[in-house]
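A single protein chain has been omitted from the complex, and every remaining protein chain is retained in its original position.
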Amino acid sequence: MSLAPLQIAVLGVIGLLGAGFYGLLAGRNLIKIVVALQVLVKGALLGLVAAGSVKGQVALGESLAVTVIVADTIVAVMGIALGVQIRRRVGTLDVKELSKLRG
Amino acid sequence: MTVLLLVALAVVFAFLAIRARRLITSALWLAGVSALCALVFSLYGARQVAVIELSVGAGLVTVLFVFAISVAGDEPLAGRPVLPRPLSAGLVLLWMLVLGGMLLPGLPIPPAVPPDRAGLAEVLWGPRGLDALLQVVVIFAGVLGLLGLLAESGAPLDGAVAREVAAGRERDLQALTEQLQDGEAVPE
Amino acid sequence: MSSLPAFVWMILVPLLAAPLVYLAGRLDRRSGLARWPYGLTVLALAAAWGAFVPAAASLARGAAPAFRLGAVSLQLDGLGLLLAAVALSLGLCVALYSGPYLQGEPGQEKFYALLLLMIAMIVGLGCATDLFNLWVWFEAMAVSSYLLVAFYCQQPASLEAGFKYLVQSAAGSALVVAGIALVFGVSGTLDLAAIGAAAGPTPAYLAAGVLFLVGFGVKAALVPLHTWLPDAHSQAPSGISAMLSGVVIEAGLVALLRVVGALLEVSPSWPVLLAGFGALNMLAGNLLALRQTQVKRLLAYSSVAHIGYMLLGLAITFASGEPLGAQGSLFHLVNHGLMKGLAFLAAGGLLYGLYIAAGDHGPLQVADLAGASRHYPLAALALSLAVLGLGGLPPLAGFMSKWQIFVAGFQSGDPWLMALVVFAAANSALSLAYYAPLINAMYRLEPSARVAGGRRLPKVLGLPLVGLGLAVVVLGVWPGLLDWLTGPAAGAVLSSLGGSF
Partner (left out) sequence: MLQVCLLAILGLPWLGAAVIWLAGDRRPDRLHRLAVAFSAAGGLAALGLLPQATDEVALRLSLGGVFGDFTLVPDGLGVLVAAIASVIGCLAIVFATDYMQHGHQLARFYSLTLLFIGAMAGLALSGSLLLTFLFWEITALCSYALISFHNDDPRAVAGGLKALVMTQVGGIGLLVGALLAYAWLGDYQISTFLARAGSLPEGVLGLIAFGFLLAAAAKSAQVPLHSWLPDAMEAPTPVTALIHAATMVNAGVYLLARFYPAFSSVPHWRLAVMVVGALSALLAGLMALACGDIKRVLAYSTISQLGFMVYAVGSGALFASQFHLLSHAIFKALLFLAAGALITALGTRDLCQMGGLGRRMPFVRTVFVIGACGLVGLPLANGFFSKDLILEGGLEGGPAWLYAGMLVSVGLTAAYSLRLVGLVFGGERRGPDPAHDARPAMRLALALLAFGTLSSWLLAGPLGRMLAGTLPAHSLEAVGTWRLVGAILAHPATWGTLAVVALGFALWAGRRAFTRLARALAPLLEGGLGFEWLNRQIVDQTRRLAALVQRSQTGQLNWNAAAILAGLLAAAAVLLAGGRP
């Protein structure tokens, strides 16, 4: 069975999105939640690049991907900073403990 | 075929990053995912973004994670997960099946299109100039946010109210540090 | 530079002012009052209004002002103008208000700079015509709002809220990118109009539609994606709560609308989906608000319910192809911005007087409001007006926009939509069960311990309250006053549906 590049990319996107979501659902550690977010975005990035390549617009796909990488790195950095700050102020990285706001 | 293998490996690495017990391992697996993605990108012809992904995703972000872990500590968390594991796995699997079921069967196999000759820089600063400008905004906002988040409460304050606020903060901080010291003392 | 169309200045002025504000704040650090950043921010937003007027005028003349940079163009249409109007007016009020509110807090220059950035990004988002560009505006807006939510970054609760907000919003945004990749991979274009022409009922577009709906839906607080909202709205500084509730979630809705408009052909179930989420939002929002004892959390849940009304109006237009539902819905968007802005600013005023001025960051409880009317007559009256308007009582703005949505529902002649309208009306009645006790508490004679020991409110704090309060009343008495804004906006929604009727 041979798969076209697009199919492979779609498989990869689904796999990475799934892994990322599993991380969001099962992760306990704040930092690990940020890791899961990164995985999610890797999936989306893969999709963008593959789409560009399939449509013969590699550079366009690349430029979109760069924008996403920049934006997402910023988000990751802020997530990490929030995590560090939470560790400092709340004293834990456990997401389970981080549920004072509810109801 | 190589692409398929690499993608599959990236997904496996991603799951390992999620499953890893130690944060540091998790960060390293993530770097692996990033590197594999970069490889896949370059196989898709996107060489420049591959380089960027490698340096930013596998490099910079990993360094940040390691830094954060060194600051925040890396104790494994005891106790049961918030969601029952089968439920998380079931939901995710179901979602992957739905998405896959929607996408894979009906996906048209597109005709090979000759790749364009434009380079990343030309596109990014030419047709997608607005995106590039907005990236600057995002970075600016991010830096401001980071400064705000990591700022210590040492900023100059004014007036009676502010002094009160500062005093309250000091008290909180002290209580917190004491608490933390106590908390850290117990396991040893 | 003078060749730039006026509406671009609406984006550029706050955008360029942001670094200036930050720099001014750094130079002015000594005083701790942040006079310069505050003044500059207010000035910049007022100047943006100066750009708004010619932009609106040129749109009214029938010209469609556009700005192109490379392959990406920004175009001002009715919907964009409406979003800009809400963002700028609420933004100006919030900026005015935050000066006294944040007095003495560290890091104010960052607050103002980010506020300006956020407003600029929202205005830009309303004008985007390119799918990916839309996402970039959206993401930039989100990034500039993270610190604003977690502004009290010494407080565990606001850190918690900030982190939840960041994670959920980032997850949603990743889903949107995945959707963009799908659309791009199938159609090869990113232009929304071109996508609209190319899209058909194939699985790939369908999957992209789902991803967009959920991705933008997180920001627009569709139930069950709303879970970040009460935390973020209640923990942010009150001005930001007003912005989040009055503009940011609506910006999510507008983004959703743009994308769904382009993907309309993909599925006939869009109206069902919108109406379903609308009903769910109304019910869940009201029920969740019913048991709240914290004022700001209660108001946050009421935003969830009000998104439901807007969705209902949009669903009516999607189902019937008549602009009236969308017009009502967008009118409600404006009114909700004004009313909820007023509510959060008034509640924030009370929070300031009762807690923050004393250095306490506890939540404002409904019980704390007892007797507030005698010590804080303006804030109490403003909050009463706001919640009565939100509850849909005449002659306040909220009634008129709800009425417009209801009329649209009945004119469609569809029994399901009519039933939904009745459901919405019943929800309005239900919502009074939590709005009214707020008023009762404020007009008690016996002051709570908090009120008895509360501080006076700075005068400037009252200015936005008066302005927004007047707007809520005037629009309720004379709803036609905003037709110039809502009419073209509804037209823009219709034309984004591609004239497929």
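The first chain written gets the first letter, and so on, giving A, B and C; residue counts start at 1 in each chain.
The rule we apply is simple: a residue touches a chain if its C-beta (ideal position, glycine included) is under 8 Å from a C-beta of that chain, and two chains touch if they have at least 3 such contacts.
All figures in this text were calculated on a predicted structure; none of them were measured in a lab.
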Which visible chains touch the chain that is not shown?
-> A, B, C
Hidden partner chain, touching residue among C:G80, C:G217 or C:G308 = C:G217
Absent-chain contact - pick from C:L16, C:A66, C:A284 or C:A358 | C:A284
Touching the left-out chain: which of A:L6, A:L24, A:V49 or A:L93?
-> A:L24
Where the complex has a chain not shown, which of C:A66, C:A193 or C:A436 is the residue touching it?
-> C:A436
Omitted-chain contact residue, chosen from C:L20, C:A71, C:A194 or C:L393 | C:L393
For chain B, enumerate the residues touching the unshown chain of the complex.
-> 81-83, 87-88, 91-92, 94-95, 98-99, 102
Residue ranges of chain C at the interface with the undisplayed chain = 163-164, 167-168, 171-172, 175, 201, 206-207, 209-211, 213-214, 217-218, 222, 224-225, 227-228, 230-231, 266-270, 272-273, 276, 284, 287-288, 290-291, 324, 328, 377, 388, 393-395, 399-400, 403-404, 406-411, 413, 421-422, 425-426, 428-430, 432-433, 436-437, 439-441, 443-446, 478-480, 483
By the contact definition given up top, give the residues of chain A that touch the hidden chain.
-> 21, 24-27, 33, 95-96, 98-103
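By definition in this document, only the chains that are shown with their structure count from here on.
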Ranked by contacting C-beta pairs, which pair of chains comes out on top?
-> A-B
Using the average of all C-alpha atoms in each chain as its centre, how far is it in Å between chain A and chain B?
-> 6
Hey, what residues on chain A touch two or more of the other chains?
-> 6, 9, 17, 20-21, 34, 45-46, 50, 52, 54-55, 57, 61, 64, 67, 71, 74-75, 78, 82-83, 85, 89
What positions in chain C touch 2 or more of the other chains?
-> 132, 136, 139-140, 143, 146-147, 150, 153-154, 182
In the complex, the residues of chain B that touch chain A are 1, 3-4, 7-8, 10-11, 14-15, 17-18, 23, 26-27, 30, 33-34, 37, 40-41, 44-46, 48-49, 52-53, 56-57, 60-61, 64-65, 68-69, 71-73, 75, 77, 79, 81-83, 85, 88-89, 91-93, 95-96, 99-100, 103-104, 107, 109-110, 113-116, 118-120, 122-124, 127-128, 131-132, 134-135, 138-139, 141-142, 145-146, 149-150, 176, 179-180, 183
Note which residues of chain C are touching chain B in the complex, please.
-> 15, 18-19, 22, 29-33, 69-72, 74, 103-107, 110-111, 113-114, 117, 120-121, 124, 130, 132-133, 136-137, 139-140, 143-144, 146-147, 150-151, 153-154, 182, 186, 202-204, 206-207, 357-360
Flag every residue of chain B that touches chain C in the complex, lowest number first.
-> 99, 102-103, 105-108, 126-131, 133-135, 137-138, 140-142, 144-145, 147-149, 151, 153-159, 161-162, 164-165, 167-169, 172
